[in-house]
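Every protein chain except one is present and positioned as in the full complex.
Here is subunit A:
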C-alpha cells in the first residue's frame, strides 16, 4: 500500500512541521512586539508548508484546519488586514491547536476535536469578515460581497463521458476571479492508478458577481457525474471541512495503520546534521584509512630502520582518532536556541496571567550542547523561568515602590566556560525572602536557628526536598517549589546549580553543564594502591603544601591557605578508604578543585598523568556510589573510577554539619 510507503515520511513531516510551528510561534511573538512584513511572510510560509504536507501525507483534517489559518494570514500578508493583538492571539492558539493535532497524529488518534473545530470556525469567521475586502481588490467594489466556494469532485467515470474538467474551469474563469485548489486525497497508489479515470477534485473560490444559476450552468452537463457543492463565500469556510473530513475517511481508511506504524517508530529520535559536519567526517575517515594502510605495511615487512616512520604513523593515527572523536561528538551538538525558543511564549503567557510586565532577554542561543543534555535541560529551565516570574519578579506597583522600572527583566544566557556550558537565569526581582525561608527551615527541622546562616546557605536550603511541598508556595513569598527536582535533574546530567540572590536586586541561577556526557579530560592520580581520575574542568591548581601550612580546626577539619582564603582539605584516601596511602601532607599533593563556587583541596599521593576518559556508568550494572561519578577504562584495560568533585564537596559539608 502506498500509505505504508508514505508513512515512512510521516516522521520527517512531523519534525519539520513542529519546527515550522516553533518558527511560527517565534515570529508571532516578535510580531506582537511590532514586527515587519518579513515576519508575516515567514509565518505564512510555515502555515503553508504544514498545510501542503498535511494534505500530502493524508491528514486532511489538519490540512483543512491549517487552510483556514492560512487564509487569514494571506489577508494579513497582502496588507488587507492589520496585525493586531486579536490576530496574534488567535494565531498563537492555532499554533497550540496544531501542536495538539501533531501529538494526536503521532499517536494515531483522530486529529480533529471539539477545540480544533471551534477554533477553525473562529478562524473562518475572522477571515470571513474581511473576505469582502478580498473581493474588493479582485473585482469592483460594488460587487464586493459576492463570491462562491465551489467544491467539485468528478466521479471516476467522468472522463469517459467526454467531459473535460479543465474546460469547466475555463468556463468558470469567465465568470470571475478564480482561486483553485486541487483535492488529491483520493489519488490511488501508482500501481492501482488507472489513467483513464479521474481521481482529482477541486475546491474553487470564485469571486465576482456571478449568480448561482450561472455556476450551475457551467456544471449542467456533468451534474450527475460529480459531487458538487456551491456555497456563498463568506459562510463557505466551514462547508469544505465536513466534506474533507467525510470523504477521506472513506478513501483513506488504511492510513490508520500507517499512522500507528509511524507512531511506533517515534521513540528512536533523530538528529539533523549539517552537511559540512558529515563531509568533515568522511574526510577524516579517509585519512584514517590511509594511515591504517601505511601502518599495515609494517606488519608485512618489518624493518627496524623504518622505526621513525612507524612512530610517525602512530602519531598520525592518534591525531586522526582524536579529531574523529571530536567530529562524532560534534554531530550530537545542537544549539541551545532550540530550548530557549519556547520561553518567549511561556513568558508572555505567564506574565499576562500574573499581571506582571516582563522583558525577556535571550543571549547566546547559538551555544551548542549535547543533544541528550539539551533534551533533559528543558524542563528544569522551564521550572526556573516560571519560578522567576511567579515568585521573583514583582508586580508593577511593587516594583515602582522599590524604585525600579515597571518592566522586570528576565535574562537567559548561555555561554562556554572552560569545558562546560553555563546557563544563567537572571531576574531583577525581589530576591529570596531570607526570613521566610529560615522560618520554614526551622519549622521543618532542617536547621535549628537562623542566626549564623549565610546567604549562600539560605540559597542552599531551597534545594532541599522539604521545600517542595505545596504549603511552602503559599507560606513563602520566596521561591523553592520543586527546586530539589531541578537540582536532581541537573546533577543527573553531571552538572550543578548555584544560586545567588540579593534582596531587592534579584536572583541569579547558574546552571553548569558538561559539554558532553561521553568523554571528559581527566587527571589520573594515585592514592595508595589505587588510581582515581579527577575531571580537569574542576581543577584549579595542584600544589605541594609544607607540613606547617595546614591548620587543624576543632572538630577535626583541616584547612590550608590558598590565594588568601582558607580551604578545607579532603583526604581522598580517608574518604574512599584506600590502603597504603601517604599520610603526611608534605609527602603528597593537594589538588584545589572547584564546584558550585565552592573550593576544596583534595589530598592525593601523586599525579600520574592526563588522559581523556570515556565515561562509563557504574549504575548500569551496579549502583551509584557517593563521590564517584563513573568509571573509565585505562590503556591497560583496567578500570579507574572518576571522582565526582561536587559530590565530594557535598559529602564534606555534610560531615562538617554532622
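We adopt the following convention: a residue touches a chain if its C-beta (ideal position, glycine included) is under 8 Å from a C-beta of that chain, and two chains touch if they have at least 3 such contacts; residues count from 1.
FYI, contacts and distances are computed from a predicted model.
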Per UniProt, the name of the complex member that is left out, chosen from "Peptide deformylase", "Chemotaxis protein CheW", "D-xylose transport system ATP-binding protein" or "Cation acetate symporter": "Chemotaxis protein CheW"
Looking at the whole complex, which of A:225, A:530 or A:594 touches the chain that is not displayed? A:530
Can you tell me which of A:460, A:521 or A:558 touches the chain that was removed from the display? A:460
Among A:85, A:272, A:584 or A:623, single out the residue that touches the unshown chain. A:623
At which residues does subunit A meet the chain that is not included here? 441, 446-447, 453, 457, 460-461, 464-466, 530-531, 575-578, 616-618, 620-628, 631, 633, 637-641, 654, 657-658
